[in-house]
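Following: one structure in structure tokens, then a few remarks.
Of the protein chains in this complex, one is absent; all others appear in place.
Order as written gives the chain letters A, B and C; numbering starts at 1 within each chain.
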Amino acid sequence: MEEAQLNVVLLRHTPDPELACAAAARQCYSAAGVRDLQEKMTPEKVVALLDTVVRGGHHSVLEHASFTFGVEGVSRACTHQLVRHRLASYSQQSQRYVDAKTVKWVVPPKVKANGKAYEEFAKCMDSTLKAYAALEELGIDKEDARFVLPNAAETKIVVTMNARELLHFFEMRCCNRAQWEIHALAVKMLQECKKAAPNIFKYAGPTCETEKICWEGKMSCGKWKNIEGAQLREKGIC
Amino acid sequence: MEEAQLNVVLLRHTPDPELACAAAARQCYSAAGVRDLQEKMTPEKVVALLDTVVRGGHHSVLEHASFTFGVEGVSRACTHQLVRHRLASYSQQSQRYVDAKTVKWVVPPKVKANGKAYEEFAKCMDSTLKAYAALEELGIDKEDARFVLPNAAETKIVVTMNARELLHFFEMRCCNRAQWEIHALAVKMLQECKKAAPNIFKYAGPTCETEKICWEGKMSCGKWKNIEGAQLREKGIC
Amino acid sequence: MEEAQLNVVLLRHTPDPELACAAAARQCYSAAGVRDLQEKMTPEKVVALLDTVVRGGHHSVLEHASFTFGVEGVSRACTHQLVRHRLASYSQQSQRYVDAKTVKWVVPPKVKANGKAYEEFAKCMDSTLKAYAALEELGIDKEDARFVLPNAAETKIVVTMNARELLHFFEMRCCNRAQWEIHALAVKMLQECKKAAPNIFKYAGPTCETEKICWEGKMSCGKWKNIEGAQLREKGIC
Partner (left out) sequence: MEEAQLNVVLLRHTPDPELACAAAARQCYSAAGVRDLQEKMTPEKVVALLDTVVRGGHHSVLEHASFTFGVEGVSRACTHQLVRHRLASYSQQSQRYVDAKTVKWVVPPKVKANGKAYEEFAKCMDSTLKAYAALEELGIDKEDARFVLPNAAETKIVVTMNARELLHFFEMRCCNRAQWEIHALAVKMLQECKKAAPNIFKYAGPTCETEKICWEGKMSCGKWKNIEGAQLREKGIC
């Protein structure tokens, strides 16, 4: 059983993403054209404007910057969650076309840490691969043979999101309540974003960190207790 | 191995979906208010207006009618495709919370029709379920144990789409080029829609039927050859 | 100068909108099918489930209920803002096709309350209508003559949103920071929604009311000061 490793590459993004968003924000309040606005905008002005925009929640201008990631080493369970974020674009490796005979597997950390569980898991992956190969030999097409492939099968996916959607994604998925795999993916994506556009993503992450509020109510992970001044709340109960 | 059966129920839809869309269409061209418009609209007028709207491709007014389906007996492979239709709403059975020890399986027809393949398939599902149960006994949570569950595992999902998106969905997924499972799902959904709103869905389906054109080029299934007057085409090649 | 009056009619909505959303929420956590789930769900269970869903921010299940409004007596300024809410469907009276010679006008309350301003305003509307009529007599089509029509010109529009988007819309537009006209529209729409689905819209409105937090920072209207226990905050500043 070969294990897959999570790998996240920021393939490309809108050039000068922070200037792009800041100039668009200025356009709303200025009589000048956007090209003039962005030429005259100092780096300090960009930082100040983005701070106002991001902190005040006026995020629509952040849609003008897009980020494209190459993601490898994630399970099909993870991508089934991922693609539920609908304000985004995806191109995913297809099990209808790509042969899975040498597929790698995503192993949950708690399985890895449990010797007997790991053994069961590995045995299951091996017998599954044998069944997959046997089906192909019996003349079953990949698109039907893949029905035996488990959630653990590695997949690769290209993901494009704009900065506004990314902020929402990080708020949801960097939260401890998210599943460990999409949580790990989100954390890596956020690291890349912070390098490319630090002022846009300065306040990105779960609300316990950015707002000092956990909104999960009784579903909370409890992390808020370790954050000074943080509160546990729900809508309608204040 | 217990097999799942595809089951599609139209749970509910916008009341008077055809009147809803026809009255909205009239609003664009009339000085009167929409309530007056819909009160004065005869059934014949509704049919005539929808015919113009649907045939002419002016589909935005069809967004005012929504349809909600309960879908059972589909595989996780199918729903991973399904949820890629982003202009829709989904609530899906979660493998993080619902125990899979008695899960049913979706068996591809070509596997079912092939004795030896069916045997391999059934054996694989059985050993997978044993691994799943073993992992749970070893203290692995459902959200991690599910990594061994295959695409074939049955899932249930609630789907809401408006009529415009449904027309697009049927054009894509009632086409023979779609995979058999989502094709079967789309055909059943279309049957339900035709009962509820026959004039909206009169020209729904693959373009070989509705336009007498197959746009798939060399990827075509060839069905167009059996449709009188139908053509095989691609964008830019006429 | 004839004045337009704001009029909002809830034309139709998904039948049993609260049961629709509650049953979809249950589907995520249950092995049973959605039809069984909704048949077995008591009214009390629906209320309890929606309370959890709405307060906890797990709003995706609320997308299964849609609401369609007929809106009259709003200005083109208002609808230009309104249609920026992109997760919604619109059918609007077209100035390309509907003659404006008897159009009514939306008069801002502050203009109405200011005698001289009202006089200027009315004079301007009258001379505009004369110009419009003159252009038509000179052979100019409606689609070009309408270039002289002001923002104040009344328009009618059919609007469909699902409950999740409506909650977002009410959070934004029932806030005092929204412009008076779209604020008035949102308040009327919320009144209708509360009648049709009280448990979905129980905690709808600006965050000063629902969360006891104003997120507008220095842009705040100050209303939070009159709400016991309410706070003024921004992202990143806690």
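Here, a residue touches a chain if its C-beta (ideal position, glycine included) is under 8 Å from a C-beta of that chain, and two chains touch if they have at least 3 such contacts.
In this text, all values refer to a predicted model and were calculated from it rather than measured experimentally.
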item	value
Chains still shown that are in contact with the chain withheld from the display	A, B, C
Full-complex contact with the absent chain, from B:Phe67, B:Tyr90, B:Phe169 or B:Trp215	B:Trp215
Residues from chain C at the interface with the omitted partner, ascending	75-77, 79-80, 83-84, 86-87, 90, 95-96, 106-108, 110-111, 114, 116-117, 120-121, 123-125, 127-128, 131, 134-135, 138-141, 143-144, 146-152, 179
For chain B, the residues touching the chain missing from this view	54-57, 202-203, 210-212, 215-217, 219, 229-230, 233-238
Contacts of chain A with the absent chain, listed as residue ranges	7, 9, 11-16, 20, 23-25, 27-31, 33-35, 38, 60-61, 63-64, 66, 68, 70, 72, 89-94, 97-99, 102, 156-158, 160, 162
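Rule of thumb we're sticking to: only the chains that are shown with their structure count from here on.
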item	value
For chain A paired with chain B, centre-to-centre distance based on mean C-alpha positions, whole Å	27
Multi-chain contact sites of chain C, meaning residues that touch two or more partners	none
